[in-house]
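This report refers to the structure that appears directly beneath it.
Note that one protein chain of the assembly has been removed; the remaining protein chains are unaltered in position.
Chain IDs A, B and C follow the sequence of writing; residue 1 opens each chain.
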Amino acid sequence: MEQESLFNDMVIRFANVNGTGSASANEMFAKSLFKMGLPVTAKNIFPSNIQGLPTWYEVRISEKGYLGRREGIDIIVAVNPQSLEQDIKDVKSGGYLIYDNSKLLYDNYKREDINFIGIPMIEMSAQNYNSARHQQLFKNIIYVGAVACLINMDIDTIKEVITEQFKSKEKLIPPNFKALDLGINYVRENLNYPIKYCVKKSNKTDGKIIIDGNTATGLGAVYAGATMMAWYPITPSTSVASAFEKYCKKLRVDPETGKNKYAFIQAEDELAAIGMVIGANWNGARAFTATSGPGVSLMNEFIGLSYFAEIPVVLINVQRGGPSTGMPTRSQQADVISCAYASHGDTKHPMLIPSTPTECFEYTAKAFDLAERSQTLVFLLTDLDLGMNNHLTDELSWDDTQEYDRGKVLDEEMLERMTEKFGRYLDVDDDGIPYRTIPGTHPTKGAYFTRGTSRDEYAKYTEDGKVYAKNMDRLSKKWDTIKALVPSARIHSSDQSTKIGMLYYGTSFYPSTEATDMLTDHGIHITKIEIKAFPFSDNVKETIDKLDFVFVVDQNRDGQMRTLLINELNIDPHKLISVLNYDGTPITADKIFKEISSHKVLDLATQN
Amino acid sequence: MEQESLFNDMVIRFANVNGTGSASANEMFAKSLFKMGLPVTAKNIFPSNIQGLPTWYEVRISEKGYLGRREGIDIIVAVNPQSLEQDIKDVKSGGYLIYDNSKLLYDNYKREDINFIGIPMIEMSAQNYNSARHQQLFKNIIYVGAVACLINMDIDTIKEVITEQFKSKEKLIPPNFKALDLGINYVRENLNYPIKYCVKKSNKTDGKIIIDGNTATGLGAVYAGATMMAWYPITPSTSVASAFEKYCKKLRVDPETGKNKYAFIQAEDELAAIGMVIGANWNGARAFTATSGPGVSLMNEFIGLSYFAEIPVVLINVQRGGPSTGMPTRSQQADVISCAYASHGDTKHPMLIPSTPTECFEYTAKAFDLAERSQTLVFLLTDLDLGMNNHLTDELSWDDTQEYDRGKVLDEEMLERMTEKFGRYLDVDDDGIPYRTIPGTHPTKGAYFTRGTSRDEYAKYTEDGKVYAKNMDRLSKKWDTIKALVPSARIHSSDQSTKIGMLYYGTSFYPSTEATDMLTDHGIHITKIEIKAFPFSDNVKETIDKLDFVFVVDQNRDGQMRTLLINELNIDPHKLISVLNYDGTPITADKIFKEISSHKVLDLATQN
Amino acid sequence: MSYIKPQFHHPELKKNKVGYYKTDYEGVISTLCAGCGHDSISSAIVHACYEISLEPHRLAKLSGIGCSSKTPAYFLSNSHGFNSVHGRMPSVATGAGLANRDLIYMGISGDGDTASIGMGQFVHAVRRNINMVYIVMNNGCYGLTKGQDSATADFGSISKSGSENPYTAIDLVGLALELNAGFVGRSFSGDKSQLVPMIKAALSHPGFAFIDVISPCVTFNNNQGSTKSYSYVRDHIEATSVLDFVPFEEEIKVDYEDGTSAELELFNGSKIVLSKISSHWDPRNKILAKKYLNESKENGQILTGLFYIDTETESFHKKLNTVTTPLNKLSKNDLCPGSSKLTDINKTFM
Partner (left out) sequence: MSYIKPQFHHPELKKNKVGYYKTDYEGVISTLCAGCGHDSISSAIVHACYEISLEPHRLAKLSGIGCSSKTPAYFLSNSHGFNSVHGRMPSVATGAGLANRDLIYMGISGDGDTASIGMGQFVHAVRRNINMVYIVMNNGCYGLTKGQDSATADFGSISKSGSENPYTAIDLVGLALELNAGFVGRSFSGDKSQLVPMIKAALSHPGFAFIDVISPCVTFNNNQGSTKSYSYVRDHIEATSVLDFVPFEEEIKVDYEDGTSAELELFNGSKIVLSKISSHWDPRNKILAKKYLNESKENGQILTGLFYIDTETESFHKKLNTVTTPLNKLSKNDLCPGSSKLTDINKTFM
């Protein structure tokens, strides 16, 4: 096959077995590309078990900075015999299959339209390492070396990454170098390289870091001053907890006493986790929990309590594939409705919806301010793709001058000065948000009995329908106040006038951005609306009103964001056209492009 | 005051203290009116405690058969000093306040525009009964007698009701008669009677019974062949359980062995209750639970399992005032959204929505057929007003020839004959509904591992996105199939052509019917759409499409049924105008009439 | 609605050490049934808090849902309270306690609230050794929802609906001991001389202090039994099948010596036997406590007393090694690592 080099634009997929140590090798591979200045993104596709099943790691390199999933795999490094047959099928025509030729490849697996590159990984590993465990682990580094050489990576950068990685365990560096060299040398000595898809250094990652959303979220909570996290393990939210704990251990231990300025509680279940968070927030500490769909379902009753008793809560929902236990290790945006209207009765809950790890960090911090300011539960809505995968994103930043917004809390002094009767649910400021007091603040003023039952403005139990309704109306007013407190949607108007829009949120940001460029290339101009929060900021309706049709990108089956839009903004449903993906894989730019560019309303709208 | 008699059209409110025995006296009063052939309805307004707090019992008599709540109380029987001041205020101008004049009435309580009738109830009771307990209990019967006489009720009918009531405890009859006569005689001897509001026998209750919705629901489950109920006590659903148990004890005990053909389990909580129901249905028994909002919130996770693993479940939600613990003894329709889309991920659940006790009976039975036919969870959505209050309703009827629809279950013979591989989730009939097997049916065929995770058509675990998506699409197809299985909405077209509609459901049926007549009287013609189920039958959209504006009556703050309509039917939100009531009391015809008749769109629409 | 508290402040009442009158420890008027055992317990709490001179605002009271869980409204009006959701008070108390280690926490629950829907959270609150007093007002039934059997109802007892309870009762004291609670006691609502000191002791225990208080329900308790005073009412209820009559009753009081037994008549005339552990009892011997408990159970007696105290329990905050400043008092300075640290962190992701 003739080869013309394609620089800095490819997708490489590593097909491994989980529990074999490939994940850390693959991560070093991606990190090295990042260090070479290349925009890179990695998706880990793993099973819901611990050892022995197929797992894939997909690295996309895109000089243009397109960091969503892309269809078409250019190179597959096939290390897993279980999935080999399928892996071979998945290589794009003209692409490469790098496999372990320690064993013979079945003839019927062969394809004429792709390039097969055999590397005797197992053989080399067996020859160079003694224990079975070492053999298995270093095989991973061997293929990293081989691939690096084949695509012309900078070897020093990889060694730098290895050195950094093992800086606390220096004795591990030489064997890793050795394995890397084994891979490199095999290619150098036996194969033509570089192959068609290759890389060269660039400078597209300045001011960027590569980090997963959950780590950024956990760190956001540390910066926001959260002192208590109660949680129950569940994929894909567990690493939010790990990150919070890790950084608390680093940053929140009193150097003198060795004591913790935080509490980290693995609860007995999700019901208890949110109960603890409610108790702590009621008592004036910033506390939060992180979970995924099944946890949110279990928390439903307490979510209603938070709404009605007006207790601040931050609830991080890293969405996975539903319904029920569903696809625990796959990504979806299918909890939009179940979060927005969680719990029985008339309830609504604000949601902050980050699209990048940097936003995970910022919005988590914002969520605490918003929860305390508005005395209600705030969801941070992310997903497995954002939470567990590494993304190229802006460096995290923090404004040291900004204070935490602890909301309307009466402290001892204020209570002391107060002459009128304290009314916990009085709408003093005409914004629907009342004042609260923290237990223990004042010997004789400000105490009240918090409850999830109907009560009057002075927190006294009542069954008076008028008083109840007035309180419900105040909660609606508070909802309107919240609109101005959440981040506004980002509107990216098209350069050219257009009647077509595309609305997206969360991780659909990456492919939607790419799809827009693809559409523009095809002469289709589009206004982009990036939803950042619920309730929707005013510009959402304003923008939609100016358009004829808006494509709503939802990573769920039922078009859940579309539901929220038509219901909350009274938009004619016919204006909103769903673009859906719900197979558990992140939606691709290709899919969005195809659905929009071939949609019949396009003719209608472009005729205008 | 001059008096012109108003026959068979009034509202009488009894103001009592709970725990004093008034409830049974008041019920006998209402029952007597029913026996006189008068359409009558009674609403019990009670506090969330057991003893000592105000409680009201409101009886409406309407020859025309209007059985919703009506504004304006004609007669108040004020037996509770705690609420007396307010009770006096609540009497309609020109109406009557019947009070206990054993004690003096404060002067400033007096009103000029109403009639005060004093009856020395406590005094008479103290003179005639010895123990404090008897005195308290018979005071209630004394006022029943007095009121009966004042409004000219047939005394023999009341005695008949008392006799029936105490037929198993005959010794209680004479003292009750005595108390009744005390009240009657006092009026006869001391007062002018009958008063303006009075009654005469009629024949408007032929073919009718007077019963509460929960009893009818429990009985429906018995008739439907439910063999297991698992539940956890919660107002206002508890009496569904009591009724089921009561009728099972009567009708389902094997006469020979004395053994039960049912199991009745008070679970440790709602999570366990629905878990048990799922287990029993999985194992081929008809099983159900009954709860209210907080219980539904707790059941959220299991509801998703039922949807995704396709286990039939009947879940009765007798709605109360939300959110959270809310108003446990007040009525609302505020769980519409939380039921329709309960649980995380893409989920939808059918709901049957009865409006009368008769429909409670029928729809409960239907719910079991539907759940088994469509292998999913079915809600029966009622509310406190329907469930706990007595309503005049058609006699219950049962067609003995109709078989239970147990749905697509493969029995031993079918499995034995089967040559192809059994696919639990195969869409054999192209209706989205697969075949299921019951554990233990066949030694070697039909066993599979039920789970809430993604799986292929043969119930094998899979993380393959395509297979997952195909299954989700089949569930959507099943949803379409269900549309044809649920009761259709009832469309009542106006005699005159109109562009205005009114849509309502559940207990809004009573006042909406009355309001329609009021509107017609004012020259406003309206097409009525009575929703009976979710998903919506095709005639809902067809009818709405033909109208310009539809008023949607919702007994919740957020217009939840309206949300479902615009979302599921893609209706332009501007067409649907909410008429809301959410203070915990049943909506009145007056309110609906006022909101509609004064709405500005009326001009627009009537111009057409 | 009962009237357990005087309607006006008695001028002769004495201030306690922190300057409060006993009335300062009261709450709003109870809406429970007249004679309900729960009201007696509220009053014992008022007593205990007054006597140990606790400043009301230094205590936070938490509860679930039920008649029992309403009682925090009826004592300590100057304390913040949280009437949470059914069965979930333990987790809310856990969170509250973590936020501010300096307050005293009192959790009030019912037998339904704790032994059924709240069982999981109860077990884990014990396991974590949350610093709180946990009182179960145990009436063997679900008062607020009209008298269904609870999981502590005795095997064979007859419920209001007339069914015989086929399940063995869960003994919360036995369970707490098995789960290594550091303070375990049982008393009777009407036994102030035992209950008040027990609550005082619990309030001063540095960890989870559990008290199971037998508390008769006027309305639904022990429905079968003597036919004396109740008969007419019961007949009436059977005939009308409407549960709407509750007689006003006096609270049931009892006073008996350590080491003796007392037979007690409940509202309907049925009887229970309380037996009090002797004053020589060594409450540090758990094995013995369990043994006695089992033996008295077998004799059909309800053993009361302070069964077990572990003075060396490690509190939750100790386990978690938290700073001595309450977490809710830490300021941004204490908590926010600031932008320079963030620069370092960013570097680890480059």
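Please note the rule applied: a contact is a pair of C-beta atoms (placed from the backbone, for glycine too) under 8 Å apart; a residue touches a chain by one contact, two chains touch by 3 or more.
Quick caveat, the model's predicted, so the values are computed rather than measured.
*Asks:* Which displayed chains make contact with the chain that has been left out?
*Replies:* Taken over the complete structure, the missing chain's partners among displayed chains are A, B, C.
*Asks:* May I ask which residue of B:191, B:209, B:467 or B:601 touches the chain that does not appear here?
*Replies:* Considering all chains, including the one not shown, the answer is B:209.
*Asks:* Would you mind spotting which of A:87, A:100, A:245 or A:395 touches the chain that isn't drawn?
*Replies:* Within the whole complex, the residue contacting the unshown chain is A:245.
*Asks:* Among A:37, A:95, A:294 or A:586, which one touches the chain that has been omitted from the display?
*Replies:* A:294
*Asks:* Have a look at B:67, B:97, B:158 or B:280 and name the one touching the chain we're not showing.
*Replies:* B:280
*Asks:* Suppose we count only contacts with the excluded chain; which residues of chain C make the list?
*Replies:* 116-120, 123-124, 127-128, 151, 166-168, 170-171, 174-175, 178-180, 287, 290-291, 294, 314, 319-320
*Asks:* Determine and list the chain A residues touching the chain excluded from the picture.
*Replies:* Residues 18-24, 27, 47-53, 131-134, 136-137, 165-166, 168-169, 171-172, 232-235, 238, 242, 245, 266, 268-270, 294, 324-325 of chain A touch the chain absent from view.
*Asks:* In the complete complex, the non-displayed chain touches which residues of chain B?
*Replies:* 34-35, 208-211, 219, 222-225, 227-228, 230, 247, 251-252, 254, 257-265, 267-269, 271-285, 287, 301-302, 305, 395-400, 403-404, 437-444, 446-453, 461
Heads up, the rule we're going with is that only the chains that are shown with their structure count from here on.
*Asks:* Any idea how many Å lie between the Cα centroids of chain A and chain B?
*Replies:* Centres of chain A and chain B (C-alpha means) sit 44 Å apart.
*Asks:* Can you compute the centre-to-centre distance for chain B and chain C, using the mean CA position of each chain? Integer Å is fine.
*Replies:* 36
*Asks:* Residue numbers in chain C touching 2 or more other chains?
*Replies:* Counting only residues that touch two or more other chains, chain C contributes 85.
*Asks:* At least two partner chains per residue is the criterion; list those residues in chain B.
*Replies:* Answer for chain B, listing residues that touch two or more other chains: 47-48, 294, 324-325.
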